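One chain of protein is taken out of this complex; the other chains stay put.
So, chain A:
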Amino acid sequence: MLQKPRSRGRPSSQADRDWGRGGDSRASRSGVAEEAPSTSRGAGGSQEPRSASSQGARRAGASPAAGPRSQKQLELKVAELVQFLLIKDQKKIPIKRSDIVKHVLGDYRDLFPDLLRLAAERLQYVFGYKLVELEPKSSTYILINTLEPVEEDAEVRGDQGTPTTGLLMIVLGLIFMKGNTVKETEVWDFLRRLGVFPTKKHLIFGDPKKLITEDFVRQRYLEYRRIPHTDPVDYELQWGPRTSLETSKMKVLKFVAKVHNQDPKDWPAQYCEALAEEEDRARPQASAPAASS
C-alpha cells in the first residue's frame, strides 16, 4: 500500500538506467537486507550486474588481477560508497564515476558495477533514495528521493529548508508554459516583476544570475545555451535532465496553477502535454517487472 507507484522520477527510459533492482517490487526489497552481504561474498569481478545470480558463476568470473576480498572488506566498501553518495548528493551536484573510483573504490575499481548496485540497493531500502544514471551512458549519477515531500517536512526541518527551490520552480514553470524553451532575457523580465534582478544581490537568493545560470545548471536542473547567430548575444534556458527525473510537467503545471489560483485545465495545451507525459511514464512501468527477471 505504501508502495504506490509514483510519477516522479520515473521517466520512460528509466527502467534501463535504474540501478535499484526490480524497480519497486516489494518482495525484492525486503529481501535486500539479507541479500546484500551474501552477494558480496563472492570475489567475482563480474561486469554485468544482472548476470550475477549464482555464486558459482561469480567465482568463476573472478578477475585474477584482483586478489580475493573478504566479505567484510566488500561490506565496508559498500558502506563507504553509500556514505560518499549521500554526502555528495547533499550538494546536488551529479556524481561522476571517475570521482567514485578515485575517492572510494581505489583498488576495487574492477568491482565498480557490483559495488554500485549493492550501494544502490542499500540506498533504496534504507534511505528511500534511488540511484539513477543522469543520462544514459553518462556515467554520472544522482539520487532521487522516492518519498514524496510533504509540506510539514519543512516545518519539522525548521529553517533548514531550501528557499531557492521556490525560485527554481518559478523558472521551471516559466520554461514549460513558454513551450519548453525560454530566452534568458524573458526570464529576467519575468523575475524583475517579482523583485528579483539579475545583477542585484537578493536577500534570500544571493546572486540570482549565478544561481540560475550557474548553480542550477551545474546541478543539472537547467540547461543554459547560447542562441546561435544573435546580436546582441542571448541565451536560452530549458529543463535539465535532473528536473525530468525529480519532477514532472504535471507537477510543475499544478504549481503554476496554484500560484495563479487557477486550475491546470485552464491551460489546455500544457495540460495535454503534461497528461501525455504522465501516460508515457506509466507505460514502461507496466513492463518493468519483465526487465528485472
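One rule holds in what follows: a residue touches a chain if its C-beta (ideal position, glycine included) is under 8 Å from a C-beta of that chain, and two chains touch if they have at least 3 such contacts; residues count from 1.
In the analysis below, contacts and distances are computed from a predicted model.
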item: Hidden chain of the complex, named as in its UniProt record, picked from "Protein ABIL3", "Small ribosomal subunit protein mS29", "Non-structural maintenance of chromosomes element 1 homolog" or "Actin-related protein 5"; value: "Non-structural maintenance of chromosomes element 1 homolog"
item: Sole residue of A:147, A:233 or A:282 that reaches the chain not shown, by the stated touch rule; value: A:147
item: Full-complex contact with the absent chain, from A:103, A:226 or A:283; value: A:103
item: Touching residues (missing chain, whole complex) on chain A; value: 2, 30, 33-34, 36-37, 75-76, 78-80, 82-84, 86-88, 103, 122, 125-129, 145, 147, 150, 152-161, 163, 166, 204
